[in-house]
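For this view, one protein chain was removed and the others were kept in their places.
And now, chain A:
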Amino acid sequence: MFYREAGDFKTSYSEDGQTFPIKFDRLRFYAVLAVAFGVIPLFINDYWANAVAVPFLIYAIAAIGLNILVGYAGQVSLGTGGFMAVGAYAVYKLMTAFPEVSIFIHVILAGLITAAVGVVFGLPSLRIKGFYLAVATLAAQFFLVWLFNKVPWFYNYSASGQINAPERTVFGVFVTGAQTSAMAKYMFCLVILTLVALVARNLTRGTVGRKWMAIRDMDIAAEIIGVNPLTTKLTAFAVSSFFIGIAGALFFAVYLGAAEVGESFGIQKSFLILFMVIIGGLGSIFGSFAGAAFLVLLPVFLKNVLVGTLGWPTDLAAHIELMIVGGLIVVFLIAEPHGIAQLWRVAKEKLRLWPFPH
């Protein structure tokens, strides 16, 4: 009754082909956009931006990127941290080499550079599959981290190997560096996330996305019906790395402001984003958001409850927090192996019939 897929008739192709063809979904989408753009910026402060909102937005971009590769195209990757590092170092080199160009363009360029690197490391996927591909991307992870540590050109020969984001503005408002306001950080990431999510959603609904899913479901069958595995797999790697590169660039330039590759873009980052994708739901854009929200917000929330409200010692709280998050992941995956996105699908199913089930 509340969620209706039927009875929503269209009279033109463009109406039928819009991003959210079902009216309820569309309204929900507009409502989320209105809150995200119209309400949250009025209330956001430094703590909310730096501890909750900005990391959530950036991890959501990375999770969408990885979801395209793992969830839609079925190519397992453990190289996410390394690809984020490519984005971060690319944006750093661009920002310091061309200070007059807008940071927005630099972020997009960093994404494109990462896409190129991703294609190179995606080449083995034409020969190897599954766990073997995971190992190959793991090699990419370690190689890239090693490279950014080893070659001083990437960090402009600084004594400590740290990269620091210089101050840059968009329309005269600081978005990187220390003077950035909470709202500017939030809005900059939000605009990019919105663009990324719309592009991803539309890609996955069209020819490209259907080819990815065909390859995921059975590559030999897909090849027989005329899907070219070379271009399909490589576009998946390119698009995925493009988004992950953007996430890495924002992670360094907007969120952290200073980074060092081993600590910020290590193997833990690859696993964290893979967990987000798996918990959120493979092959779902909404799932990427849900997974990122789960793994970014839950630890902060637990910490505030255990230390802030209950007054526990910080070390005990940190250990309990790890146990709770880990336990919840296991419980979650046993109860709902297809992730949070599946819960939403089940909820829709229920709402369609409620309050009059058969």
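Operating definition for what follows: a residue touches a chain if its C-beta (ideal position, glycine included) is under 8 Å from a C-beta of that chain, and two chains touch if they have at least 3 such contacts; residues count from 1.
Please note the rule applied: contacts and distances are computed from a predicted model.
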| item | value |
| --- | --- |
| The complex's invisible chain, by UniProt name, from "Peptide/nickel transport system permease protein", "ABC transporter substrate-binding protein", "Cytochrome ubiquinol oxidase subunit I" or "Homoserine O-acetyltransferase" | "ABC transporter substrate-binding protein" |
| Residue of A:I22, A:V300, A:V325 or A:L351 touching the missing chain in the full complex | A:V300 |
| Touching residue (missing chain; options A:A318, A:L333 or A:L351) | A:A318 |
| Option from A:G65, A:G248 or A:G266 whose C-beta touches the chain left out | A:G266 |
| Among A:Q18, A:Q162 or A:N228, residue touching the chain not depicted | A:Q162 |
| Touching residues on chain A - with respect to the absent chain | 46-47, 50-52, 55, 149, 158-162, 164, 166-167, 177-179, 255-260, 262-264, 266, 289-290, 293-294, 297-298, 300-301, 303-305, 307-309, 313-315, 317-319, 322, 340, 343 |
